[in-house]
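Every protein chain of the complex appears in place save one, which is left out.
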Amino acid sequence: MSKSERPSQLFRNLNAKVASIPMIFTALVIFVGGTLWTVLYSFTNSKLLPRLHFVGLDQYYRLWATPRWLISIENLLIYGVLSLVFSLVIGFLLAALLDQKIRFEDTFRTIFLYPFALSFIVTGLVWQWLLNPEFGVQGVVRSLGWTSFSFNPLYDSSIVIYGILIAALWQGTGLIMCLMLAGLRGIDEDIWKAARVDGIPTWKTYLFIIIPMMRPVFITTLVIVASNIVRVYDLVVAQTSGGPGIASEVPAKYVYDYMFFAQNLGQGFAASTMMLLSVIIVIVPWAYLEFGGKKRV
Amino acid sequence: MNANGSIAANSSKGTNGTSVSIQNLSLNFGAISVLQTLNLDVAEGEFIVLLGPSGCGKSTLLNCIAGLLDVSEGRIFIKGKNVTWEEPKDRGIGMVFQSYALYPQMTVEKNLSFGLRVAGLAKDEIAKRIARAAEILQIEPLLHRKPAALSGGQRQRVAIGRALVRDVDVFLFDEPLSNLDAKLRAELRVEIKLLHRKLENTMIYVTHDQIEAMTLADRIAVMKGGVIQQLDAPQTIYNRPVNRFVAGFLGSPAMNFLDGRLEQADGDWHFVVEDVRIPLATYAFEKNPVPGPAVFGIRPEHVAFNSGTGWPFAATANVEVVEPMGSDTLVWLKLAGQNFTVRVTAERTPNNAEAVGIGFDPMRASLFDAATGNRL
Amino acid sequence: MSDQAVSSPAIAGAGGLEAYGPSGPKPRHTFSRRNIFLYGTLIVVALYYLLPLYVMVVTSLKGMPEIRLGNIFSPPMEITFEPWVKAWSSACTGLNCDGLSRGFWNSVRITIPSVILSIALASVNGYALANWRFKGADTFFIILIVGAFIPYQVMIYPIVIILREVGLYGSLSGLVIVHSIFGMPILTLLFRNYFTSMPEELFRAARVDGAGFWGIYFRIMLPMSLPIFVVAIILQVTGIWNDFLFGVVYTRPDTYPMTVQLNNIVNSVQGVKEYNVNMAATILTGLVPLIVYFLSGKLFVRGIAAGAVKG
Partner (left out) sequence: MRYQLMTAALAATVALQFAGPAAATDLEVTHWWTSGGEAAAVAELAKAFDATGNHWVDGAIAGSGGTARPIMISRITGGDPMGATQFNHGRQAEELVQAGLMRDLTDLATKEKWTEIVQPKSLLDGCTLDGKIYCVPVNIHSWQWLWLSNAAFKKAGVPVPKNWNEYVAAAPALEKAGILPLAVGGQPWQASGAFDVLLAAVGGTDAFLKVYKDKDAEFAAGPEVAKVFKAADDARKMAKNTNVQDWNQATNLVITGKAGGQIMGDWAQGEFQVAGQVAGKDYTCLPGLGLNEMIATGGDAFYFPLLKDPEKSKAQEVLAHTLLDPKTQVAFNLKKGSLPVRGDVDLKAANDCMKKGLEILAKGNVMPWTDQLLSQDTQKQKEDLFSEFFAKQDMTVEDAQKRFATIVGSAD
């Protein structure tokens, strides 16, 4: 009786599916496929070229017995936590300052944002130069008479990671500020009026009312900052090459070095598998909560 | 009973066939059932209002009819054609949205003609249809403006125009007036009514505003929880609600409800709550009564106030709050310890705490089962 | 906020003394403590942000002897543009002594198609995800988002293999595809959020009007999404222009982008490090994204505000 046949489930929404082919391809072939491939070969003893000669968990035993890997993990944790906290805090504070209906807002914003236009390579080079003990900040301060002044993060194993952090924050906080500023501008003026009438101090309004309302902004920011943290590589290479010694090594660099310099793909794949694993453990549940459940009625 | 049975024959206006027919329609979002085996037949030229609180599924049902949501089960016929899996554009419908949904980057004229251009209609045909719609809605001077330059009322008129130019048999309205202020709402309500009279199209209109429902509808479908509770002419729904929900939802101020018991004494039925006994001799029972807990409902305007005796039921009560509303006044009382409101004309406004007499005829009341809420 | 304002209502309330109460606009002080703190902080922070740029510019204008003297913050005693000329046209890597100039055009040739393709793909993805959900779409999207966290290094090898299999390795198209793939996660997130924040009813109205997937995309959505496109373009231009890793791995020397040549120049130390040339080269390489930012910074903020940050 029904004239229109129920179309097959596959062809419903056909255009959307066709249009999504690049995305599906990227997701499945590149990200999932590449990942599975990487995981598979992490169980082999592939050297320069990938070969399917399985050696069980050997690469992983070796990985976790390697001091450089452990240092890399430690560095990433320090760098990650600090960079997350500082870029959110500084970014938010700058945005809050700019949001005070100040003059020259455009100028200030441009100044805070411009480093973002520069690559990590450039950032690393400039800060390597600025932090050079001879003619950088330390040298200049010393030449001004304070001869005991010591600020030499790039050649001091114990603080080198902070030297990298300084450069990373310089490069990245501008974007965070922009995101936060946009978020602040999106807050209903009435909220501010209400808080003012209630006599809530400004800082409390920010802390207890505005920030909770900016949840989506913080989430977008978190994705951007966190993904950059895990992938940090160029900056370290340009600024310290992992030195002094191996004091500023990071996991991504370990992966790269062992895959290509050491020509030990298996080891590099094992390290990347560990990175992926930790990313997946943290990200996937969150991503499902954030993006998966939302249905529109 | 509620409307799960077919009520096609009830069509109030003409009998020139069914325009929209919904059969056993269900819609689930995951585990949540939004619409449950729903049936509805709309006669050609009929104005149906889907009324209910937010979340009752009325807009969802409308979107299913429009083809904007895929149904989980059941079928939808428009003009006798099964359109369950058709694209919206192929269903012969026009739709008006709450937020107007005008394309912001297009002028009014372009907004009106967009669908026609997509369909590939001839230019002169498009122009003819726009001219007609603009004339009907009196928006000719606005044709070259962009939506941002229009007032709310004008925007909604354009939105209606967009449905109009499609030259379709069925108009769907999704709360079209809720974004407007009270005055404009009243004006446009009348216009929609006139428009319906003029076009004689089938219209399905979603709203949560009972005034709109009462004034516009040939029949109202009151919905709750994805189920049509009652489908009837406005007066029937108002006077003989099928259940306590419908009774409470329609009417402002809301119907008075008293929780008590049905009792039979000497062959006569009474509704008893504390020391109040309401005789039910004049009440037309829907089914044979049984003693037990029940709810008695009567609308505030059906209660007489200080009008002496002669009512089947009369009592005195103390005034708690007086709410003057201009044309008349709402008086809040306590009857048998429960809230009770009476609507009186402005001249007869009592003072606070004054003891007043009230009376009514249970003929105009509604009795509901305390457990199921169904009309007794 | 100011001190006078607080005490005055008491006087007015005392009765009959309205003449002494405040009247007219509340006085404003340009040099209030709040303003000094506010602008003071902003200026100090701004100096910190500007310092590296200042040092870069100043150093690039000095001669090598002056640089050896030490102070990197002192302005050049003698301005020379030679480092700039050298960086642009004659700095050497191996036997090639044509500076950055060749890399500039390569970068242009890489950036333009990559930006266009990556944005085209991501905007359609975002649109499909926001308005035309199909079964599994969310799963793909989540994979994409997780993909944003994968270190690029991990993917180099599989992509080399894939590109080799389809015969695109080493070609410009191959690089464009790689950029589109790695730009996809964040861009798709941006577009999806933006399209989700647009009124759903607009989309429904267009469907009732009979527009299909592409019709709605091109005729309704695109004209309304200028702000987010600006954001995407800025992000992609800077991201792709600044890319080093893909440029070096997926191209051949005659198509190396500017960043690779920058790295070559900076790391090809011949005798002493020519810091002035390095700095000039660095600024030259960063110039394109910098200009993009200076010109469109305002639009960028507006674009982000217009939906990029909505969940």
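General observations
Each chain gets a letter, A, B and C, in the order it is written, and its residues are counted from 1.
By our rule, contacts are C-beta pairs under 8 Å (C-beta built on N, C-alpha and C of every residue); 3 or more make two chains touch, one makes a residue touch a chain.
What you are looking at is a predicted structure, and each value in this text was computed from that prediction instead of being measured.
The chain not displayed here makes contact, within the full complex, with A, C. Touching the chain that is not shown, out of C:L38, C:V57, C:V160 or C:L222: C:V160 (per the contact rule at the top). Considering the full assembly, A:M259 is the residue among A:L113, A:A195 or A:M259 that touches the omitted chain.
When the missing chain is restored to the complex, the residue among A:F104, A:Y155 or A:W286 that touches it is A:Y155. Residues touching the missing chain, restricted to chain C, are 92-96, 156, 160-161, 163-164, 167, 169-170, 248-249, 252-254, 263-273 (touch as defined at the top).
Counting the whole complex, the residues of chain A in touch with the unshown chain are 47-49, 62, 66-68, 132-134, 155, 157, 240-247, 256-264, 267.
Everything that follows uses one rule, which is that only the chains that are shown with their structure count from here on.
For this pair, chain A with chain C, the centres built from the Cα atoms lie 15 Å apart.
Looking at chain C, residues 212 sit in touch with two or more other chains. The touching residues of chain C, when paired with chain A in their complex, are 38-39, 41-42, 45-46, 48-53, 55-56, 59, 67, 70-73, 121, 124-125, 127-129, 132-135, 137-159, 162, 180-181, 184-186, 188-189, 193, 200, 212-214, 238, 241-245, 259, 262-263, 266, 275, 278-279, 282, 285-286, 289-290, 292-294, 297-298, 300-301, 304-305, 308-311.
Taken in their complex, chain A has these residues touching chain C: 9, 12-13, 15-17, 19-20, 22-24, 26-35, 37-38, 50, 94, 97-98, 100, 102, 106, 108-122, 125-127, 129-130, 134-136, 139-140, 143, 170, 174, 178-179, 181-183, 185-186, 215-217, 219-220, 223-224, 226-227, 230-231, 233-234, 251-252, 255-256, 259, 265, 268, 272, 275-276, 279-280, 283-284, 287-288, 290-292, 296. The touching residues of chain B, counted against chain C in their complex, run 63, 66-68, 87-89, 93-95, 97-105, 114-115, 118-119, 159, 162-163, 166, 174.
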